[in-house]
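Yeah, one chain of the complex is gone here, protein chain that is, but the others are all in their spots.
Just so it is clear, A, B and C label the chains in written order, and each chain counts residues from 1 on its own.
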Amino acid sequence: MKEILYRDAINEALREEMQRDKSIIVMGEDIKWSIWATKGLVDEFGEDRVRNTPISELGFVGAAVGAAMTGTRPVVEIMFDDLLPICSEQIVNQAARMRYMFGGQTKVPLVIRVPGGAGVSGAGHHSESLEAWFMHIPGLKVVIPSTPYDVKGLLKTAIRDDNPVIFKEHKRLYSTKGEIPEDDYSIPFGQADIKKEGKDVTIIATSYMVLEALSVAETLSKEGISVEVIDPRTLVPLDKKTIIDSVKKTGKVVIVHEACKRCGIGAEIAAIIAEEAFDYLDAPIKRVARLDVPIPFSRPLENCLLPNKEDIIKAVKELLAIR
Amino acid sequence: MKEILYRDAINEALREEMQRDKSIIVMGEDIKWSIWATKGLVDEFGEDRVRNTPISELGFVGAAVGAAMTGTRPVVEIMFDDLLPICSEQIVNQAARMRYMFGGQTKVPLVIRVPGGAGVSGAGHHSESLEAWFMHIPGLKVVIPSTPYDVKGLLKTAIRDDNPVIFKEHKRLYSTKGEIPEDDYSIPFGQADIKKEGKDVTIIATSYMVLEALSVAETLSKEGISVEVIDPRTLVPLDKKTIIDSVKKTGKVVIVHEACKRCGIGAEIAAIIAEEAFDYLDAPIKRVARLDVPIPFSRPLENCLLPNKEDIIKAVKELLAIR
Amino acid sequence: MNLSNEKLIEMYRKMLEIRYFEEKIGELFVLGALAYARGFIHLYVGEEAVAVGVCAGLRKEDYITSTHRGHGHCIAKGVQLNNVMAEILGKQTGCCKGKGGSMHIADVNVGVLGTSGIVGAGIPLATGVGLSIKLKGSEQVCVSFFGDAASNTGAFHEAINLAAVWKLPVVFICENNLYGITVSAAESTSVKDIADRSKGYGIPGVIVDGMDVIAVYEAASEAIKRAREGLGPTLIECKTYRYRGHSVMEQWAQAYRKPEEVEEWKRKDCILKLRTKFIQTNILEEEKICDIEKEVKSRVEEASNFALQSPYPENEEAIKDIYAEVEMSF
Partner (left out) sequence: MNLSNEKLIEMYRKMLEIRYFEEKIGELFVLGALAYARGFIHLYVGEEAVAVGVCAGLRKEDYITSTHRGHGHCIAKGVQLNNVMAEILGKQTGCCKGKGGSMHIADVNVGVLGTSGIVGAGIPLATGVGLSIKLKGSEQVCVSFFGDAASNTGAFHEAINLAAVWKLPVVFICENNLYGITVSAAESTSVKDIADRSKGYGIPGVIVDGMDVIAVYEAASEAIKRAREGLGPTLIECKTYRYRGHSVMEQWAQAYRKPEEVEEWKRKDCILKLRTKFIQTNILEEEKICDIEKEVKSRVEEASNFALQSPYPENEEAIKDIYAEVEMSF
């Protein structure tokens, strides 16, 4: 095992996969001289395989789809979630549906990496989390890793997958550290990770909120409250079994994500539980998420909107107070 | 009262509002010579106020936002939901957030009408229902009327509202008939309509599925099952109270919509109930929705994916079998 | 250019195939045999010279991306009539098993990467196909067909700029038939000749008579050659016209254009033009031409019968082909 930054784990996955398979290319805005996830790739793989694009998200994502249909395996970077609406036409109408519409004739091995998220004073145009949109669209897979280990292993799987994958990174995770194996590994889609076992309450959290949930779990353990923290890691496919098994054990669920609450991915998870594990629930399902408000620039205001540890603790305690 | 087609009710609302307020304009692709909702408007209001646009959904929706910020009240038609991704950048990043980002300096009185939906052999690019996307975005209002009465009354309210409104019509509703008053009326946002009272099970349905739910309610009443059918009519703002009151009465809920199940608006409604009315539930919350699959062209296949009366009946009966 | 008589006759045959095929679809629609298809079918009648002239310059391994008005492109590029017809009728024997329909016909074996229900969407795809070709270093090219109204989409602009910057082997074919549904080019497009938009991308822009299959062939062939030689994309605008309504729904009512205008264009008919040339230059005598016409007509009839008699897909098809099997290569 070795310690690595989240962003360097992405870089390693890209590098190792590009070494393995020549049909993989990387493209996006300002990726050539980037000092982040795509750092140094152009030096190793050259300008043909590491391409800066014009500011044409619809055009170059569309081009990536066309390339993916014809033997190339593009890994595209979209700088932040707020730009996804610009290219969503090609993602939704083309990449996601093409194989189906054409009766299985084509495949679209395309990864769209998006380092999104709030909490960086990005204000109204650089703070979004739109994974719910893409979870709603059949034909896509949606991945949302919270640790260096997960991000490397899942990015490898995403790149090897023959379907379009929305790969949600988080700006605030880029400088977090974690252990990964020295050797090659990958993580299958559809396997949630129990980040911490517990028996009183289940917290289901994604992305940066996994870190917050784990910190809450530690705080609460000192008060004798045993929290289980589950990170679904992939939203499509979703590992319902791990989630439901945990509900069976605890009977109490708090779902935490940074995206807006209304119609967020927490809604889907809550609905699944209310539909498929109703009998095991002994309290309402709580969601802790961003208030349904745009993100303001001023940090004190932004802090008011994003879910935080106190909100999570409050939700857990409310559940425990029941019965 | 008079009988009117859904599409003519839209036409009446547009016409009456345009007569009332000169700042209202209508724009979209092929609306001038349309024989549907915008029929004849150009003759009455002229080419300045009834504008055909180029095939530039991003550009003309953006222009509508700019116009709305500066004293015009545009009502834009987007031909079907599948085109919303093309202009979603301007809807999401600009129209929805502008007022907030600018500290309340601006308002964006903009209506985006979208005659969407499946069941018309529109295949993979002309069949979508994307209301969930817009319900996820703070700053928008989302309206989804199922009857001629509702569509006219709600469109008037939408046009008079000073905020951006996504107004979801349905192609299959265009030729349905219903009664409306002769006189001017409007329907406030945030008031669900109990389309049929009942006491055994609550069906919450939207758009075309309201008709299916009502038909199911009638069928089941013959078997002695009393179904309450609620149409939220506006998703943002959502009338939680009417929904929860019904849950208190029946304890059993089936949510029905035509959009994909995963992360659809049914997820949000289920999550709200599981969070705020948990104690009144005596069975799992069922969702009846489209399978998470793109829409195929061939009608027999399309029929396999869309929710229908049998699916709804099955869900109701499963709930009643419980306990 | 050296167009052999055989090639010319082949092009004539293709144009006829498309013409009769489209007329057949129109008939079937009226008869109600397309009951399931509603209005989302757009006929190519009148514009045959464009698809045929362009595709005559392509090889089997070359690619095209197409539009909502794409039957002609598919036929010209070599998709079997039977499978196109069956697809439009939503049958299991269609090239996409009936899942695509008229607006989503693909046949990757002959390089047809799909008709499309989203105007403009095929243009970026073509740019990406060009990228694959360039990366592979093969000699293929990709042609993207689109309408005049599509040239007002952001997709057009972004995709052509990208293809130009990366010097990709793509040929952009704008079929300027003067209207997007009921909206005239004058009402929606700020420039008279769409070929002029090439100046914004530093690539050649060519205007060609889209009613003349030979002219189209020549212009396209030159652009295709440029593309194969690594000299980058070309924008070709073909001035053409659709004889019928925008879709099968709108066969007769066309309040937005004058009957005289339609008649004027019909006098320039591409099939008539080539037919007259055949006779005047003794390439083919009238009788032979009639034979061809009869033969093609019966091929189309056959395709129609094939499609009508084919079964609808089984229900289980509805949930197949959503995801490709994951192909782990380690």
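Going forward, contacts are C-beta pairs under 8 Å (C-beta built on N, C-alpha and C of every residue); 3 or more make two chains touch, one makes a residue touch a chain.
If you're wondering where the values come from, they're calculated on a predicted model, not measured in any experiment.
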Touch with the missing chain holds, among A:K177, A:R299 or A:K317, for A:R299
From the list C:Y20, C:F156 or C:Y323, which touches the chain that is not on show? C:F156
Missing-chain contact, candidates C:G200, C:G230 or C:P311, resolves to C:G200
Residues on chain B facing the left-out chain by the touch rule are 20-21, 23, 25, 48-49, 51, 53-54, 56, 58-72, 74, 89-90, 93-94, 98-109, 138-139, 141, 160-163, 184, 186, 189
Take the complete complex as the reference. Which residues in chain C touch the chain that isn't displayed? 152-158, 160-161, 164-165, 187-192, 196-197, 199-203
Which positions on chain A touch the chain that was left off? 29-30, 32-33, 52-56, 58-59, 82-83, 86, 120-126, 291, 293-294, 296-302, 304-305
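Everything that follows uses one rule, which is that only the chains that are shown with their structure count from here on.
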Any chance you could check whether B-C or A-C wins on number of contacting C-beta pairs? A-C
Would you kindly say which chain has the C-alpha centre located farthest from the C-alpha centre of chain C? A
So how far apart, in whole Å, are chain B and chain C when each is placed at the average of its C-alpha atoms? 36
Indicate the whole-number Å distance between the mean C-alpha point of chain A and the mean C-alpha point of chain C. 40
In chain B, residues with contacts to at least two other chains: 58, 82-83, 86, 123-125, 291, 293-294, 296-297
For chain C, what residues touch not just one other chain but two or more? 97-100, 104, 117-118, 154, 322
